[in-house]
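Quick one: structure below, then a few questions.
Note that one protein chain of the assembly has been removed; the remaining protein chains are unaltered in position.
Let's look at subunit A:
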Amino acid sequence: MMLRAENLGWTVRSTAIVRDISLSVREGEMLGILGPNGSGKSTLMKMLAGILAPSSGTVTLKGQPMAALPRRSIAQILAFVEQHAGTAERITVQDAVELGRTPWLSAIEPWSPRDDAIVGRALADVDMAAMTKRLWHTLSGGEQQRVHLARALAQQPTILLLDEPTNHLDIEHQLAILGLVRALPITTVVALHDLNQAMNCDRVAVLDGGRLVQIGPPSEVLTAQLMREVFNVRASFLVDPEDNSRVIRFQPLGTPAVNPTLIKEDHS
């Protein structure tokens, strides 16, 4: 088991944000973390990344309790891209991605051409290789997000944790980033808002009010009943004739049901 949470809880001022969550992340899988705003996704991600110490319960990384591992050892295994991490420093794209090598460098192992190559590779993977000299504050939100991802890739993790990596991205880059993450030969845990994007995960975990409601393959977990109970929307499932994949359509609760078969495909 790569990463395992046991009875995780996090409480601030006697308000429980995360309650009693237990889950295991399997080697090589892409696990989606879903849930409405305020359901505890980001808090759970931070505890899984070892940045936030849980109020109760434990996180184990490759069988060892995370609290007992040095930060450097954790960072050599696990990379985390948080939401909204910005800076006022006049830092270039190259500098920002080079930070990803931090857990591998020391006085005895200084920067080497191998690190240059890893950073170059990471920049190319997120399609930012042409912008290495650009300053951080001149980048668009989407470009900044891609730089963060490149930094995490430069860390060469075996587990990658991403908190809403497609926020701020246009649709092309949303698909590109998720495709890239999915193709990585490593274990990934991704907090997502877009439930259709979650359909591409191997498994999804759904949170509501800080609790784990369900975990399993998306086609089994993401049912119309769960959408109604957790997300307060009415969902209908359509089939894309191009590849027979399921697409979820959302409507507010209380609107009359539409028979999906009546929806005409417009191929003009």
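Rule of thumb we're sticking to: contacts are C-beta pairs under 8 Å (C-beta built on N, C-alpha and C of every residue); 3 or more make two chains touch, one makes a residue touch a chain; residues count from 1.
Keep this in mind: contacts and distances are computed from a predicted model.
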{"item": "Name under which UniProt lists the unshown chain, selected from \"ABC transporter permease\", \"Anti-sigma factor antagonist\", \"Branched-chain amino acid transport system ATP-binding protein\" or \"L-serine dehydratase\"", "value": "\"ABC transporter permease\""}
{"item": "Residue among A:Thr11, A:Ser55 or A:Gln76 touching the omitted chain", "value": "A:Gln76"}
{"item": "Residue among A:Arg4, A:Arg19 or A:Lys46 touching the omitted chain", "value": "A:Lys46"}
{"item": "Omitted-chain contact residue, chosen from A:Asn7, A:Gln64 or A:Thr87", "value": "A:Thr87"}
{"item": "Residue in contact with the excluded chain [from A:Gly63, A:Pro185 or A:Gly254]", "value": "A:Pro185"}
{"item": "Interface with the unshown chain - residue positions in subunit A", "value": "46, 49-51, 70-76, 78-80, 82, 85-92, 95-96, 99-100, 102-103, 105, 107, 110, 112-114, 117-118, 121, 125, 135, 137-138, 155-156, 180, 183-185"}
